[in-house]
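Following this message is one structure expressed as structure tokens.
Yeah, one chain of the complex is gone here, protein chain that is, but the others are all in their spots.
Chain IDs A, B and C follow the sequence of writing; residue 1 opens each chain.
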Amino acid sequence: MASRIDVSIENRRDDRPGEAAHGPNTCPRCRSHYRDDELDANLRVCAQCGYHFPVRARGRIAQLADGGTFFEQDADLRSADPLGFFDLKAYTDRLAEAEMATGLGDAIVAGAAAIERRPCELAVMEFAFMGGSMGSTVGEKFARACERAADRGAPLVCVTASGGARMQEGILSLMQLPKTVSAVDALREARTPLLTVMAHPTTAGVLASFASLADVIVAEPGALLAFTGPRVVQQTTREKLPDDFGLAESNSRFGHVDAIVRRSDLRPYLGRLLALFA
Amino acid sequence: MASRIDVSIENRRDDRPGEAAHGPNTCPRCRSHYRDDELDANLRVCAQCGYHFPVRARGRIAQLADGGTFFEQDADLRSADPLGFFDLKAYTDRLAEAEMATGLGDAIVAGAAAIERRPCELAVMEFAFMGGSMGSTVGEKFARACERAADRGAPLVCVTASGGARMQEGILSLMQLPKTVSAVDALREARTPLLTVMAHPTTAGVLASFASLADVIVAEPGALLAFTGPRVVQQTTREKLPDDFGLAESNSRFGHVDAIVRRSDLRPYLGRLLALFA
Amino acid sequence: MAADPESKPGQIEQLRLRERLTKLRDLPLLRGVGVSGELGRLERQIERIAAEPSADEVWHSVELARHQDRPYTLDYVERIFDDFVELHGDRALADDPAIVAGLARFRGRTVALVGHQKGRDIRERTYRNFGMPYPEGYRKAIRIMELANLHRFPIFTLVDTPGAYPGVTAEQHGQGGWIARCQLEMIGLEVPIVSCVIGEGGSGGAVAIAVADRVLMQENAIYSVISPEGCAAILWRDASEAKKAAAAFKPDARHCLDLGVIDGIVPEPPGGAHMDHDAASALLAESLETALGEIDGNEPKARRLARRDRFRGMGVFVTP
Partner (left out) sequence: MAADPESKPGQIEQLRLRERLTKLRDLPLLRGVGVSGELGRLERQIERIAAEPSADEVWHSVELARHQDRPYTLDYVERIFDDFVELHGDRALADDPAIVAGLARFRGRTVALVGHQKGRDIRERTYRNFGMPYPEGYRKAIRIMELANLHRFPIFTLVDTPGAYPGVTAEQHGQGGWIARCQLEMIGLEVPIVSCVIGEGGSGGAVAIAVADRVLMQENAIYSVISPEGCAAILWRDASEAKKAAAAFKPDARHCLDLGVIDGIVPEPPGGAHMDHDAASALLAESLETALGEIDGNEPKARRLARRDRFRGMGVFVTP
């Protein structure tokens, strides 16, 4: 019987080993506490221990894009409810709540931008919107970003943070895997570069589709990058997990990412890559 | 300093673990002894334990090709001595001795054939000719076999048995790797199949070039298939070697061969493959 | 809620459903039926598609899709294909028995076959890892599909897995990446590809080998983003609510057809494929042949682009 779970959109927030939930501005590693403006000023990285706090999509765009260059696209796209999905709550209600909480129409923000004066398309996922889960709207906005990038001949930079496919859209959420892969195929046919920055967490359906197909894959320190998260692996296999199971550092050792780049270095690093791919 | 050896043409005859030298018709595994005609009648496989004795190129062709269908090509090609190579003996003398001993012009015999009524090109290496080493002539005859196969649209079946590149031709023997790879590339461009049967031993430069690039790779039981043989690995790394190090069975477990096929099944197996690729 | 038969599907869904049904009635979408002559059955199935399937009906599919006597890939291979030669190994690390791949004859021509393989008894189940591939399995699949592409053999894939294996080594070897690369590979092939979900089409591990020109499902197969138990554990916080979850996320063939995810439903013998392997094989063979026939004559580059467009278009969203 298939009792395994490989898509979890609700409970991956603290799937990194040894990190229990705390207040949003308390460092789970060294317990330092920060005011919002302190954290923001340091790119939401713990000044004491270097722990990388989650960054919201709009904050990420502000960190990466040159001031005033981001021009959002497809902001009006919204998820439909093709299955009339209702668990403990209706999917439509969850969508409305997520929009209220994040101010975003869905779990990705995409548009034209410049990074270090290099034009690009920039697509940033929002984990706070239903665990960054990928439904039809996320897939569509990513695919359209690919198409705009190919049309303009500008590289696509995508920052990922996702618990996987959005199960409230059933099989259509699974279809966002081959859909985004198709979009990457068209991007590659146009010889347009794709760079992904894998932020915490990049898992399941997003890792198993477009995120892994980038020309260059950059990871943030400590990010969980796994098809199946540690809890499910542990529950399913009863294996003893390595301490760094699924983390960026482990992925780097096993050859799956090109570089782990600290957030403070990320913008110049992307700038260098964009210059090389220009 | 580089004291490693990865091409050995003289001393790989009994590199399979636990098999010391015996008389040519004594089974090194179970010590059964056979007359030549007995062994030949059983395809040179030990009737007691299934050990696969080496097969000479002409014998292999007789085992595989339909009677009267083999039509040899390039039999007149001979190795030159571009380096004027002389170790304890002149390369030209070694060539002459090998030709006397085997009746072959070099370590490969190639030509048109039919296997189970399927037309193909057939190229068979001769380990008895200087350890089946690949010099310019072996590379050339293989490349020409590729070209004939592409021209005729008939699959190329190649039976390999080689200690590697022929060091008496110096760097030109190393160049037979990209040369035969180039020939395979042209064969693939013509969408003409390449099937290799890896017999004992298929090592070093032959394993690291055309042999590994076949559409389907079949191995004989117990054959050593290794880039570096067990003795050199042991000497260089001081590692403890697994019992089946480098053998066909180990290669199969690690995903490098499609099937291990007993010699008695080889002809019908190739016939089925040729039918599928026809 | 939607799991409840008397609830109403959303407006958009109703619209889509009506549109699709109009098309459905004009197309031979229930593959194999035409050949086997059960036209009445086709009618009845269309009627059943028109109605929202009940929670019981959906759950019945889940049970049959996982039935221990259900035919697996190799059961079909031996009945449908001739001269199957299995090919092994990913040329890097291992041969993964959870995926079988090879060449065979089908209706007088050579085809490549890739499929998940479960095991029938305990020993084989362990050997096949319950049909849950490692990255090595997807690399083998890629290798055989590249071989097929080079030699212009059409490709059939049979999908039957609870999902890709969720283990430490599988993760370390790049499970997510290889599922992605297997899909990219299939998008790029110039030969015809027909996939059929023959049992459990479990998540990324299933779609990895189902990026085809025509995607079919057997009548009682399921195709889903997550197992019912997994969905229930997450959303209902109770794995025993699996039946409720299944009714909500609708993994059955009729819903998948309606949502435009698959192109046709392959009929099974009365009671399900497990009742008669030979009959199930004959129906599947007819469907594969029909589906292949629809795409076989197309120009390779056009077929490749159509395949890409097919998947590019998946999903439902709104622009207010």
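Note that a contact is a pair of C-beta atoms (placed from the backbone, for glycine too) under 8 Å apart; a residue touches a chain by one contact, two chains touch by 3 or more.
For clarity, every value in this text was computed on a predicted model and none was experimentally measured.
*Asks:* Among the chains in view, which touch the chain not shown?
*Replies:* Among the chains that are shown, those touched by the missing chain are A, B, C.
*Asks:* If I consider the whole complex, including the chain that's not displayed, which of B:V45, B:M125, B:A150 or B:L207 touches that chain?
*Replies:* B:L207
*Asks:* With the missing chain put back, one of B:A47, B:A62 or B:L83 would touch it. Which one?
*Replies:* Missing-chain contact among the listed residues: B:L83.
*Asks:* Which residue, A:D40, A:E72, A:E116 or A:D215, contacts the hidden chain when the whole complex is considered?
*Replies:* For the chain that is not drawn, the touching residue is A:D215.
*Asks:* So which of B:E97, B:D151, B:D185 or B:D265 would be touching the chain we can't see?
*Replies:* B:D185
*Asks:* Specify the residue from the set B:N42, B:S250 or B:S264 that touches the hidden chain.
*Replies:* B:S250
*Asks:* What residues on chain B make contact with the chain left out of this view?
*Replies:* Chain B touches the missing chain through residues 1-11, 76-88, 90, 92, 135-137, 139-140, 143, 165, 167-179, 181-186, 203-205, 207-213, 225-228, 232-233, 236-237, 239, 241-242, 245-246, 250, 254-256.
*Asks:* Considering the entire assembly, which residues of chain C contact the chain that has been omitted?
*Replies:* These residues of chain C touch the chain that is not shown: 91-93, 135, 139, 173-174, 177-178, 181.
*Asks:* Counting contacts across the full complex, list the positions on chain A that touch the omitted chain.
*Replies:* Residues touching the hidden chain, for chain A, are 188, 191, 193, 212, 215-216, 252-259, 269, 272-273, 275-278.
The definition used in the following text is that only the chains that are shown with their structure count from here on.
*Asks:* Would you kindly tell me how far, in whole Å, the mean C-alpha position of chain C lies from that of chain A?
*Replies:* 28
*Asks:* Can you pull out the residues of chain C that are in contact with at least two other chains?
*Replies:* If we look for residues of chain C contacting two or more partner chains, we find none.
*Asks:* Quick one: which residues in chain A touch 2 or more of the other chains?
*Replies:* Expected reply: no residues.
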